[in-house]
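On to subunit A.
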Amino acid sequence: MRQIRIHGRGGQGVVTAAEMLARAGFLAGHEVQAIPSFGSERTGAPVVSYCRFDDAPLRTREPVLVPDVVLVQDPTLLATGGVFAGLAAGGLVIVDTTTSAVEVRAAAGAQEVDATVVTVPATPITLRHLGRPKPAAAMLAAYAASASDVTLEAVKQVFRERFPGAVGEANAAAADEAFAFVRDELTGTSESETDAAALEAREV
Partner candidate 1 sequence: MREVLEGSQAVARTVARCRPGVVCAYPISPQTHIVEALSAMARTGELADCEYVNVESEFSAMSVSIGASAAGSRAYTATASQGLLYMAEAVFNAAGMGLPIVMTVANRAIGAPINIWNDHSDAMALRDSGWLQLYAADNQEAADLHVIAFAAAEELEIPAMVCMDGFVLTHATDVLELPTAAQVDAFLPTYAPRQALDIDHPTTIGTMAGPESFTETKYLQHLRFLDAAGVIAAWSERFHEAFGREAGGLVSRYTADALERSRDAAPADEGDVTVIAMGSVLGTLQAALPALRAEGVPVRLVGIGSYRPFPAEALRDALGGSRTVVVIDRALELGSGGVLTGDVGRALAGTRSRVHSVVAGLGGRPILEESLRGVVRRAHAGELGALEFLDLKEGGVPVPHAGATEVHR
Partner candidate 2 sequence: MNGHDAPPTIGLSTGPATSLAYHTGTWRTERPVYVELAPPCSLGCPSGEDIRGWLGSTQEGEAGFEAAWRRLVAANPFPAVMGRICYHPCQEACNRAEVDEEVGINAVERFLGDTALEKGWALPAPAASSGRRVLVVGSGPAGLSAAYQLRQLGHAVTVREAAAEPGGMMRYGIPAYRLPREVLAAEIRRIEDTGVAIECSTPVTSLDDAQAEFDAVVLTMGAGVAHHVDIPAGAASHIVDAIDVLRDVAAGNAPLVGRRVAVYGGGNTAMDAARTARRLGASDAVVVYRRTREQMPAHPTELDDAVGEGVRVQWLSTIAAVEGPRVTIEKMSLDEEGRPHGTGEFEELDADTVMLAVGQDADLSLLAGVPDVTVADGVVAVDPVTLMTGRDGVFAAGDVSPGSRTATYAIGRGARAARAVDAWLAARVLPAEPVQREASAERLNAWYYSDAPKQHRAELAAARRVTGFEEVLTGLDAEHAVFEARRCMSCGSCFECDNCFGMCPDDAIKKLGPGMRYEVDYDYCKGCGICAAECPCGAIDMIPEVR
Partner candidate 3 sequence: MSIVHIPFLQTGTLAVGGRLLSEDERSLQSQADRPSSLTKGHRACQGCAEALAARWVMDTAVEAAGGRLIVANATGCLEVFSTLYPESAWKPPWIHSLFANAAAVATGIVSALHAQGRDDVRVLAQGGDGGTVDIGLAAVSGMFERNDDVLYVCYDNQGYMNTGVQRSSATPAAARTATTPAVGRSPGQAFGQGKSMVKIAMAHEIPYVASATPADLRDLEAKVRTAMSMHGARYLHVLVPCPVGWGSESSQSIALARAAVQSGIFPVIEARAGELTDVQRIRERADVEEYLRPQARFAHLFKTGGEDALARWRALAEANIRRYGLLEARS
């Protein structure tokens, strides 16, 4: 089972991100489940959502306590604590930021945590393509670039299905760019904490 937790702020599409991730996972042949943050969060408030992939039908309704992957849609959340909480040993943390993994760990006070940190400027990329700070597609593409249980094509497909037309295309373009950015990062053309081989080992 793969368990994913997504952090963001109300209005950034955190719930959508979990659902889209589940859809993309389904296209990849997994049983999937997305559980959004519940409640009355207002725009700007910290929000989390969860997603699970598995080979067998997912029964549990327990929140994700030990995520394998954490997606952080807003670097300002790093300082509020909790982003690295419960992270499985050797887990993956993807942060929407223009800074580096080192700075991310510093901001979260997680310098010593056993994890791979990937950074991607998802929001700037999305703003360029979509014009709005809804970085879900870019973040999921970054995830696709960092792991093998979803594909870039699946991410682009679910956004195109959900937002037919220009919005879907803009999301797909942002996904492409974020995917490329992360792949560059992971292959050493930019700063990275890990390598593709390490990630392959984490496949479900």
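On how the list was made: all candidates are chains of the complex that A comes from, given by their letters.
Please note the rule applied: a contact is a pair of C-beta atoms (placed from the backbone, for glycine too) under 8 Å apart; a residue touches a chain by one contact, two chains touch by 3 or more; residues count from 1.
Only a predicted model underlies this, so the values are computations on that prediction, with no experimental measurement involved.
This complex places subunit A in touch with one candidate out of 1, 2 or 3, and it is 1. Residues 5, 15, 18-19, 22-23, 26, 31-41, 45-48, 57-65, 67, 81-82, 85-86 of subunit A touch candidate 1 in their complex.
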